[in-house]
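A single protein chain has been removed from this complex, and every other one stays in its place.
In order of appearance the chains are A and B, and numbering begins at 1 in each one.
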Amino acid sequence: MAGSTLASATVSAIPAAAPRVGPWREAWRRFRKHRLAVLSAVILGLLVLAVLIGPLVWQVPIDEIDFSARLQGPSWEHPLGTDDLGQDLLARILYGGRISLAVGFAAMAVAIFVGVLVGAVAGMAGGKVDTALMWLTDLFLSLPELPLLLLIIYLFRDTLTGLVGLELGVFILIVSVIGGFRWMPVARLVRAQFFSLREKEFVEAARALGASRPRLVMRHILPNALGPVIVAASIDVAAAIIAESTLSFLGLGFPPDVPTWGRLLFDAKDNLDFAPHWALFPGAAIFLTVLSINFIGDGLRDALDPRRIISA
Amino acid sequence: MTENDLRRLLARVKEGTLSRRGFVKRMAAVGFTAPMATQLLAITGAAPAAAQSVPEYKPTRRGGGGALKILYWQAATLLNPHFAVGTTNQEASRVFYEPLAGWAADGTLYPILAAEIPSVENRGLAEDGRSVTWKLKRGVKWHDGQDFSADDVVFNWEYARNPAVAGVSIGSYRDVNVVKVDDYTVRVEFQKPTPFWADAFVASRGLIIPKHLFKDYAGSNARDAPTNLRPVGTGAYRYVSFAPGDMLRAELNPNYHRENRPYFDTLEIKGGGDAVSAARAVLQTGDFDYAWNLAVEDEILKRLEAAGRGKVNIVEGGGIEFIQLNATDPNQEVDGERASIRTEHPAFRDPAVRQAMSYLVDRNALEQFIYGRGGPATANFLNNPPRFRSTNMRWEFSIQKANEVLDAAGWARGRDGIRAKNGTRLKFVFQTSVNAPRQRTQAIVKQAAQRAGIDIELKSVTASVFFSADVANPDTYTKFFADMQMYTTTMPQADPQLFMNQYVSWEISSKANNWQGRNIVRWRNEEYDRVYREAEGELDPVKRAALFIRMNDLIVGSNHVIPLVKRPTVSGSLNNLRHILSGWDNTHWLLSDWYRET
Partner (left out) sequence: MFQYLIRRLLIAIPSLLGISVILFTVLALAPGDPFEELATNPAIPPEVRANLRASLGMDDPIHLRYVAWLTSMLRGEWGFSFVSRIPVDQLILQRLPTTIIVIGASQVLALAIAMPVGVYAATRPYSLFDKVANTLAFVGFSLPTFFTGLLLIMLFSIQLGWLPFVFRTDIEATGWRWWWEMFRQSIMPIMVLGLFQGAAWTRFVRSAVLDVIRLDHVTTARSKGLPESVITLKHVVRNAMIPVVTLVALQMPVVFGGAIVTEQIFRVPGIGSLLISAILANDTPVIMAVTFVFATLVIFFNLLADILYGWLDPRISYR
């Protein structure tokens, strides 16, 4: 089992200093070879750019109601058509994209951070700490979301919006709520990986060599446990974008006139047979985001995988 | 038609020179079709017109109609009418239980378990308005074969008025006294002259449950009654099975007391899902015969109707969608109470601002593009029955006029385009419940207001919170801790007395009454209070109607209440289904008479 030590050696090189070829440069080199991932990164970059700059270029107001142009298909005047109030869908998708993307990434970050933290601590410590943390995980898994959400709105909305303003307050609430309800699978996944990895030979070896616990975790175990985490992260972005739309139906989300992607999709669903474009474009936007994030995830995974021999 | 004309007509009916039907026809011609036409006759001593309000029933024998399938997108959860929180439960109970009389679409009473509708002429109504005597139909049997009698009726009064039972019908029974005259006669006695007597034992709150099955459960153990879930009634269909929140099944009652009825052999009511797919299941695929309350944008309904299988039914009632402009200040606390009655709204205390808000609501667009046939624009708060409808109110959508009014009143635009005066900015929070058409309406109002220099922040609260009586929650509509709010209020009876008490000063919703008061907009007006008191005791129906019209004009004229659209009930049915609907009673009020044309 000589290969195991090899694996750990490569892995330990990831976070910091290493001789000759820098590990980050190595990872970047591997990532670049993953054509789909590079393409996806470009697409995602374009999407982000579009929602950031787009509203400056396409200056149609998002809430301009025009009853003479209701449910119109794409045209020069409205490149993505209009909704049932005659509002321009391109402007709405661009504007809503900022929020959807921001919510998606931020909520994913919260979920992954909390999940990895809880999972790693539980998986490493075991015993009482593990029991306590898994109790917490079980608790969060069993809490019914809706009443809790209503409670959170009721308890915190006014205080928070009073503190940091409406938009930011709502953003913080949404991100913490979505993130707060999605970290548990990550925690359990990471913990399970840790259980398995911490008994592996290369970890034993590192331990025998006197590696400290944090070092053991950061350098040897965690990088090897990242596979499912990356998958979970890429799935969570999509889930968060969709979850945001359900929240606004509880009065927790952004005010009802903010056209996030999930909300556009929801509003469009009843008109699916008469105005398919209304659902098509926000749906495609979510899909493109998910697609590119997942391929980037694949690329990252391959790039960071110590055992991967580049062939693709 | 003046009061004098009306009196002359009534006199002619009494003399016999004008038939009762002729009278109702004339009243209809001048917009008086209401239940009041009948009540007019009843109270002034002429018997009610024979109910021509119900279409003819064509089938000539009982049964043979196969299955009737009804779809409710909210599901019934229990089958005891006295516990029926919400319409779906009332509807489900109505399949099995019947009242003494129901309200037909034109607002006339139609006898069901009563032998006839009480009137002064048949000595059913006391001249002083203090009692009403009901004669019961004979030969009616409960589904288990027992006889229906006056004892059952009296029992329902005892049951419903008992606070330990904790029923929802208590309001109709606690202030009356019910006496058994003989086995087939009961008398309802009132504490004071009561112009509107048709409440107890009538329509949705008047469903009669059998004494012999409920008498052991007429206290705090009411919820243990097995019959709560296995109803035994007098209706045209009898119980087969019930899964709360899902499916109710019934079958033809071979001993039903009305001949040749019912037509269908079996009945099923499926619950759950959403309104749009319910519309699809009837109008597009024809899987179901009837879908209840299609709260769907009319545009979609019209497109579904184009499939040619079914049609949309619009039935007028008293429901109204409206905006309230808070009379008190939600952002100021007095003794720990927000929106205290001791405060005044900083902007809405200026009539010009309220006038401007009224100008900024495009009711035409709401009707045309959102509610369609399900929401005709209106200038009145009290729209039905037609005899109570004011002709004095107008509405207009004009951003220009709104701007002019505000300019004239000294509300000048600031650098950000938002108007202000003496440090008060026209920046309002506009709340409503989560509901697609309401969010659309919010967007339309917001945009118009923007153009008049008014900034509106939209807020939507989930319906179960918005409409709850939860004292702890700040987002309920009765607290109204916002500048503006919008919802629909319904009128369950063809009489406006209960409906119009929502603007009297003693009903103001405040901390002192746990925000249970009905005057939510917290508007006070001495004249309104006085007129309302007058109407409560006014036995002359013509004067009484005039009083209610005055009340409507007062509240709408203040612009604290901005009526938007009427909300008739909208349902869908297959083209060959013949149903009888009424805006003043449940959908199933005359389910016994539904049939299919072949």
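Criterion: a residue touches a chain if its C-beta (ideal position, glycine included) is under 8 Å from a C-beta of that chain, and two chains touch if they have at least 3 such contacts.
Note that the coordinates shown come from a computational prediction; the quantities given were computed from them, not determined experimentally.
When the whole complex is considered, the residue among A:81, A:97 or A:262 that touches the unshown chain is A:262. From the options B:285, B:331, B:392 or B:575, the residue with contact to the chain not on display is B:285. Of the listed positions A:28, A:113 or A:135, the one in contact with the omitted chain in the full complex is A:135. The missing chain, though absent from the display, is touched by one residue of B:93, B:343, B:478 or B:525; that residue is B:478. The residue touching the chain not shown here, chosen from B:115, B:213 or B:229, is B:229. Hidden from this view is one chain, which touches chain B at 71, 75, 77-78, 80, 83, 85-87, 163-164, 166, 168, 170-172, 199, 205, 220, 223, 228-229, 241, 243-247, 249, 270-274, 277, 280-281, 284-285, 287-288, 462-470, 472-473, 475, 477-478, 487-493, 498-499, 501-502, 513-514, 516-518. Contacts to the hidden chain, counted on chain A, fall at residues 1-4, 36, 126-127, 131, 134-135, 137-139, 141-144, 146-148, 150-151, 154-155, 184-185, 188-189, 192-193, 195-196, 199-200, 224, 227-228, 230-232, 234-235, 238-239, 242, 245, 262, 265-266, 269, 272-273, 279, 283, 286-287, 289-291, 294, 298, 301, 305, 307-309, 312.
Quick note on the criterion: only the chains that are shown with their structure count from here on.
Rounded to a whole number, the gap between the C-alpha centres of chain A and chain B is 48 angstrom. Interface residues of chain B facing chain A in the complex, by the touch rule stated above, are 276, 296-297, 299-300, 303, 365, 368-369, 434, 436, 439-440, 442-444, 446-447, 457-462, 465, 473-475. For chain A in complex with chain B, the residues that touch the partner chain are 63-65, 67, 70-71, 84-85, 150, 154, 158, 166, 248-251, 255-257, 267, 270-271, 273-274.
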